[in-house]
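The structure follows.
Here the complex is missing one protein chain, while the rest keep their positions.
Naming follows writing order (A, B and C), and every chain is counted from residue 1.
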Amino acid sequence: MLGYAFMGKAHSNAFKKIPYITWPPPLVPRLVGIAGRDPEAVTDAQERYGYEYATTDWRELIADERIGLFDNSGPNSVHAEPTIAAAQAGKHVVCEKPLGRDASESYDIWKAVDATGVKHLCAFNYRFVPAVRLAREIVDAGELGEIRHFRGRYLQDWADDPSLDTWRFSPSDAGSGALGDIGTHVIDLARYLNGEIASVSGFLKTFVEGRTVDDAVQAVVEFENGSVGTIEGTRLALGRRNALQWELNGSKGSLAFDMERLNELQVFRDDGDRARGFKTVLVSEADHPWWQYWWPPGHIVGWGDTFVHELHHMLQAIATDGDVAPVGATFEDGYRASEVGDAIVRSGETGERVQISYRS
Amino acid sequence: MLGYAFMGKAHSNAFKKIPYITWPPPLVPRLVGIAGRDPEAVTDAQERYGYEYATTDWRELIADERIGLFDNSGPNSVHAEPTIAAAQAGKHVVCEKPLGRDASESYDIWKAVDATGVKHLCAFNYRFVPAVRLAREIVDAGELGEIRHFRGRYLQDWADDPSLDTWRFSPSDAGSGALGDIGTHVIDLARYLNGEIASVSGFLKTFVEGRTVDDAVQAVVEFENGSVGTIEGTRLALGRRNALQWELNGSKGSLAFDMERLNELQVFRDDGDRARGFKTVLVSEADHPWWQYWWPPGHIVGWGDTFVHELHHMLQAIATDGDVAPVGATFEDGYRASEVGDAIVRSGETGERVQISYRS
Amino acid sequence: MLGYAFMGKAHSNAFKKIPYITWPPPLVPRLVGIAGRDPEAVTDAQERYGYEYATTDWRELIADERIGLFDNSGPNSVHAEPTIAAAQAGKHVVCEKPLGRDASESYDIWKAVDATGVKHLCAFNYRFVPAVRLAREIVDAGELGEIRHFRGRYLQDWADDPSLDTWRFSPSDAGSGALGDIGTHVIDLARYLNGEIASVSGFLKTFVEGRTVDDAVQAVVEFENGSVGTIEGTRLALGRRNALQWELNGSKGSLAFDMERLNELQVFRDDGDRARGFKTVLVSEADHPWWQYWWPPGHIVGWGDTFVHELHHMLQAIATDGDVAPVGATFEDGYRASEVGDAIVRSGETGERVQISYRS
Partner (left out) sequence: MLGYAFMGKAHSNAFKKIPYITWPPPLVPRLVGIAGRDPEAVTDAQERYGYEYATTDWRELIADERIGLFDNSGPNSVHAEPTIAAAQAGKHVVCEKPLGRDASESYDIWKAVDATGVKHLCAFNYRFVPAVRLAREIVDAGELGEIRHFRGRYLQDWADDPSLDTWRFSPSDAGSGALGDIGTHVIDLARYLNGEIASVSGFLKTFVEGRTVDDAVQAVVEFENGSVGTIEGTRLALGRRNALQWELNGSKGSLAFDMERLNELQVFRDDGDRARGFKTVLVSEADHPWWQYWWPPGHIVGWGDTFVHELHHMLQAIATDGDVAPVGATFEDGYRASEVGDAIVRSGETGERVQISYRS
């Protein structure tokens, strides 16, 4: 594990729950080592989560032959080098999003890691919300018909304070602001649920004085399947704490979602029923692929549990030599999300719509 | 009255309710004449709503000296000539939105009418939803602080049928599709609540085979006050019947609204209360400027009642020689909404962001 | 028309809208006379609503042979005598709820009026909410299966002020407090949707100092069909303005409703769909028996419009010599609701469950 803060905690919690919640587990994780910059903090995290040792040098983890899976939950600026090194040392890799700080860095990470043959997962954990998985299954089954619209937005409100200081506001650490932090989640879900994005027109905006990364991003998009929509992210939407909201409209039905009610999916079916409307579906039924692990229907899960699903999926892919995609995002998905993000940046700078071409 | 269909009915109903609902009424409307293309239908409407006579020639209304207010509820293609003629005959005028079929026609209507000195109101009736009026008062009082975001979308789903035939699908009758029909409502509310729009990037999209007007419009926008956002309209969002939804985020609070629950306003205040969240405000309190006319608090009004507020406002402006704006939209507002719409069209065609300049 | 206040306004508005909204109307009401206690107020109402004359003596209306329908929208204490007199003069009668101030008075009104052979309607207007009508149709079609539960409550909050003075707080004028005012609405809808009530255990409660009628009523009930549930009414539920909420649970589905969102019905069907949940149904579709009169789907109606449906139904029954029941409540329904109310009062006084027997 590289990183001990927000994401380090979320991933560690998942590794500790998998062995008994997903029973029988595909693999039983052993928490070997944890790396981080601050000696005191990383030692505290080691003790807290039960890692066997702590280190301030991530290279120590790379050199440790007992480690078969390297989980990079650190800031964006330390995604590339350690992740590539781990893969080249033969370790499977998990890396937090955004994969790199821009499309070029993301591409390099993907290609370097992919060349080694290890499994790689870019931790777009919102694919592992039960409602999002159900949505994908509904889309895959053709139950929405031809899709015309995707509109997604990630609204938070914690960043409206000029005195806040975090690596998330540093261009060199983070690459971008709202775009990389939350906009990429919208982009990934847009791609996951509705396929590849063909073009974007948009721009970034900074409101808070003295800040050098974007506070907000917005774009109109066209998809390769012909559908159109909007993508938006902001950390200045007062009252919205963690509102990743999206809606899909097809020729036979629609779906809508809000992360603040992450156990619910809104489902509309044009099925001729006289009583016509969106269903509020509590996604906690026994036939859901992940619900077998949890509680009886209606006993909902929390945000932290998305990581249980995600890392369990990765362990299963490792144990069975199965595919990370499409349920999980690979590093290629990480790269493609970055390519879309960069296109929005360019569109904002030039004022022109950008047709996206993805490198292979 | 010109027009006897959907809008003709809505306006006639309002004129009939004003004399006893808004008591004492500023003026008591006398329903003199109604004009329409189909002789049988217009005669039926005359009888139904109690007009003194029906005619298939709107010029008869213009020539009728008893008529002091000309209400144009006809299709877009008959907005310009009759409305201008009525104003030039000294009649006050109400005209349905969009004012003209494009910015140029809208401009001409505005300028020709304004020159006559009559009162003019462009019937953006959603300004007359009690929740929208309350929102405007909250914004005007500075209770949201500096506004950062407006995002608005008007979602309907009735148009997904290639066999449908209405003037709304005819480019010459309507000018545009979703843009003029519902997109203009979003544009008008954006301007009403958040001020002038400075630039747009967007495009229109047609999905239904054989259709020659747009089914959907989407744009990212910048406002003159520095805020940013999105504007969208579609008649292909299955399950959304009349969902004109918008949200404003400011530095001190946020507001959100959905026309399908038109009596409610979502209000967030960053007031330090530990219990932090959006209030679901039932906008039916006795201190609301329009609620004095209705029922006790909690006894909600309907969509049709927005026209009561609107035409009452117009009658009051006439009776008191008061201003139509800012509570109501003038023809200048109608023109400006068209200018924004045209800018989205141009942006869609060229792929470039369009800075809007408004003619005066 | 007897009464010019809240209900007088609501009924007058309906009579004025029926001739053009419900086109062609079954009958065109002529607003002949209006009676009320206060000479100035009744004259003002006459002018406002367009009655031909005003009087402070309701007997004048009874004697007026031009009047074929007598609408009693006055306080509960003037329900019995004028209504019976009108019927005995051969006029059809509408009477506001509660029919009488207790079961005995209600019974007398029903029997005296019924003996005359005129049409009688007890104005339980919430039967005329489109969502309630749809609910009844769903129940009648057996779509809920065997019903197990009805729970209903009417929550308001306007009465928490010891200085308020209205006839609604006078035992002799009103008969009871929350029970007769709002509890009867719950009882009527319980009967309308789920059939006859067999037994009740409950009580009334007064909170506000100096008040001599009940502020709240609550009861557990058994229905003749074997289902069980709760009935409640209070005018002291802060934040609830007009929340008449009810829920039905059957062996095949459930329905739920809230008057504060009166255009919506929550519908759950146990239909094997993997996406399982309550639908939020906007009850404004073209196939609804009352929606043909209004606007396109999604353009919602208001509270006042329930009276349009109700009095239209009464006019249709008169015009066609059709039945008021079961869509509308007859005076027998009015009596039976009073019988249930009295049973709750007795249960509260004695502490014993009361088996209800209805007089015929």
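The definition used in the following text is that a contact is a pair of C-beta atoms (placed from the backbone, for glycine too) under 8 Å apart; a residue touches a chain by one contact, two chains touch by 3 or more.
It should be emphasised that the depicted structure is a prediction, and the values quoted were computed from it without experimental measurement.
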Filtering C:Ala45, C:Ala237 or C:Ile300 for touch with the omitted chain leaves C:Ala237
Full-complex contact with the absent chain, from A:Asp71, A:Glu222 or A:Asp305: A:Asp305
Under the stated touch rule, tell me which residues of subunit B contact the chain that is not displayed. 134, 138, 264-265, 267, 269, 273-282, 285, 287
When the complex is taken as a whole, what residues of subunit C touch the one chain not shown? 148-149, 151, 153, 155, 157, 160, 201-203, 205, 207, 215-216, 218-220, 222, 226, 228-230, 232, 234, 236-240, 247, 249-254, 268, 270, 276-278, 347, 351-353
I need the residue numbers on subunit A that touch the omitted chain, in ascending order. 6, 10, 12-13, 16-17, 20-21, 23, 48-50, 156, 158, 240-243, 259-262, 282, 284, 294-305
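Criterion: only the chains that are shown with their structure count from here on.
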Please indicate which chain is farthest from subunit C, where distance is taken between mean Cα coordinates of the chains. A
Can you work out the whole-Å distance between the CA centroids of subunit A and subunit C? 53
Taking the mean of the C-alpha atoms as each chain's centre, how many Å separate subunit A from subunit B? 40
Quick one: report the Å distance separating subunit B from subunit C, using the average Cα coordinate of each chain. 36
Mind pulling the subunit A residues that touch 2 or more other chains? 276-278
